[in-house]
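Just one protein chain is left out here, and the rest sit where they should.
For subunit A:
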Amino acid sequence: MTSTAEPELGRSRKRKEDARLVTGATRWTDNMALPGMMHLAVLRSPVAHARITSVDTSEARRMSGVRAVVTGTDIAADQGSLPCAWPITEDMRSPQAPPMAVDTVNFAGEAVAMVAARSAAEARDALDAIDVDYDDLPVVLDVESAAQPGSPLVHTELGTNRSATWTFDSAEAGTGGDVDRALADAEVRVERTFRQQRLIPAFMEPRSVLVDPTSEQITVYSATQVPHILRTMLAMSLGVDEHKIRVIAPDVGGGFGGKLQVTPEEVLTFLMARRLGCPVKWTETRSETMVSAHHGRDQVQRLALAARRDGTVTGLNVELLADMGAYLRLVTPGIPILGGLMFNSIYKFDSYRFTCTNVFTTKTPTDAYRGAGRPEATFAIERMMDELAAELDMDPLEVRRRNWIDRAEFPYTTVAGLTYDSGDYEAATGRAEELFGYRQLREEQARRRQRADTVQLGIGVSTFTEMCGLAPSRVLGSLSYGAGGWEHAQIRVLPTGKVELVTGVSPHGQGHVTAWSQLVADRIGVPFDDVEVLHGDTQISPRGMDTYGSRSLSVGGMAAVSATDRVIEKARRIAAHMLECSEDDLEFSAGRFGVRGTDRGTGISDVALAAFTAHDLPEGVEPNLDAEATFDPENFSFPHGTHLCAVEVDTDTGEVRIRSYVCVDDVGTVVNPLIVEGQVHGGLAQGIAQALFEEAVHDEDGTLTTATLADYLVPTAADLPEFTTDRTETRATSNQLGVKGVGEAGTIASTPAVVNAVVDAVRHFGVDDVRMPCSPQRVWRAIRGVRASSETAPEAGGGLGSMETGGFAGSEGDLR
């Protein structure tokens, strides 16, 4: 066994995953077909809120190839209620969430019937023959009016549209002062209301589920981020024995939180397969994804910030209304709460209060989308810091410098009660300024203003942090989350010295197979190619909490590291026996146990073979080197960074062009810089898309008008700039690797950087906000001073939603 020539940690290994993906040798769920398999199609409600008065399936049942047509009434007794694992308060109101509507539909896109047929086309045809009569109920679309007493109700039985209110107050928690006093005493107060528009995760692979009930364990293949959670939740919500369910996440084409769900369709496919006793597959169309897979964001944020004239911030009050949509899905209620401890960000506020009211509307449920609560928080505070800077006529970077936690102050316990273990905001900001040419751009901005250039330059700043690596089970418990945050790994050293690593995380594009191989190769001292990473099948990987919240490396990777340590511990004992020396005399390096002070030694693969043959093992030693470990960190990790964006705004047309985008992220130790850079790029694209392009728009009847990729503007290559990325490296102290997590950083940081830049470009016209997405129309209106319209018109570029009627296009948009 030879050791690798250079350390794997920190090496830009090209990905093991790619070979299959670039040649089309893939295993997406929809690629699979099993003998006797039926195809499932789901009929969805075209109306947002109605009573179902009748469903006539007789014609559909007679159609060619149709095996079964099932309505909500048919499965009412079996289907259970979709799980919500995060009851944020004890008195949280949570409606029944049947996978298929029985008598009432609460959003357009909700399942009302399903057909199983020989072919997908026959199933789809039969949907058209099902006749459903609806008796309309009032739609509830605007989160602000929905929260008012007297509003029509989404769920009459709850008596209110308010699901729960969650508060954090630093005075009560003992982590800071009284925010009301701070605001009353403030030399400067900045108050703003921001709208976090509703977004759609828009993973590229439409969801697909294949359930095979023909073996002892019912096997569920699903395009999911969370096979382990899905298994447990299917068992709990359907009353099926957990050990009779096997869940496999084969190749999964992106998720971004959108596949962190127990979906109605997973349950429905399961029920249909059990009913028919044969494999059943459901694959959605893109339009189904758009209307029925959960959405993200959708908050109204009211902030009041208190500061002194010298720029020192003293207090922050945050009031949120969070749109749940029609039901509470897996972690819906907790999403805004994840941001609740982050609004204070990297700044040393003395007092802080956060109040979030979760509100039902008759729209698609919301839930996790890349960043999940933290982008919303970061957006709001970074916008506020720019507004404070404008108010004080101070440079936005200078305002931040005066308030951020200095590098010497770590570990630092924030006003929200979190302890940031490490960080160096000075270093990241300094590097970003240098790469960006901050001063020169400010000078150019001044020149353009002076000559009243048609194209104005704006500079946006975002000095973000986030909490990630979800994790600490103890903390998740204190936030009433329904599960822990640990992660599991197992290592099997095979007789030939090759290594299998079983991980409980469930990658769907992140490159874990490559990165985990690097981790293990380095520590056990085997070649990178000798490590196989196994995941995504509850039969292979029995324990895990899956992949989301930038947790995989900082929690799952650490579990793998702990398991390697145990492998080496076991091997050491056998090696000492083989070499007839004391364990203390052995040193392990690069895959070899050497006897100190001699040239005697043995490689780990020889030890593995000796363990396997078991002819001569020390007393009480089992015949393998396998080991497993679970890791549950003490704290979150806190990546941070400084993002700087320069935009050119054409004041005649409102068009925004990103001229340059520089980000310097600190994600701690880096295992694979190539993968990290890729994660940052992709994150930036999604954050920029929120700032400039994307919005889920509903018309006044509650119909999603952006239900295709022609209308919902996922950016293309031509819409995005070249990014300049760099890193600083401050080790996390919450795990041995020093890693923090990178999956969400780009998304969290970039949105405010872009919007701050847009506002900065046109602030001299009197503009102090432009609602997202900052479409040409909105920017143009803001410049022209048509402020009300710029704030109320929901639109999404070229989509139907951008066709305004009578000033603004939907009741959802009027906030004030």
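The definition used in the following text is that a residue touches a chain if its C-beta (ideal position, glycine included) is under 8 Å from a C-beta of that chain, and two chains touch if they have at least 3 such contacts; residues count from 1.
We take it that contacts and distances are computed from a predicted model.
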Of the listed "Carbon-monoxide dehydrogenase small subunit", "Cytochrome ubiquinol oxidase subunit I", "Spermidine/putrescine import ATP-binding protein PotA" or "Heme exporter protein B", the name UniProt assigns to the chain that isn't shown is "Carbon-monoxide dehydrogenase small subunit"
Omitted-chain contact residue, chosen from A:Ser237, A:Ser287, A:Thr419 or A:Asn624: A:Ser287
Kindly state which of the options A:Ala76, A:Met204 or A:Ile540 is in contact with the chain not pictured. A:Met204
Given A:Glu157, A:Asp599 or A:Glu722, the correct residue touching the omitted chain is A:Glu722
If the hidden chain were put back, which residues of subunit A would touch it? 11-15, 17-26, 28, 30-31, 120-121, 202-206, 251-254, 256, 285-287, 434-437, 439-445, 447, 508-511, 659-660, 662, 674-675, 677-679, 681-686, 708-710, 714, 716-718, 720, 722-724, 726, 746
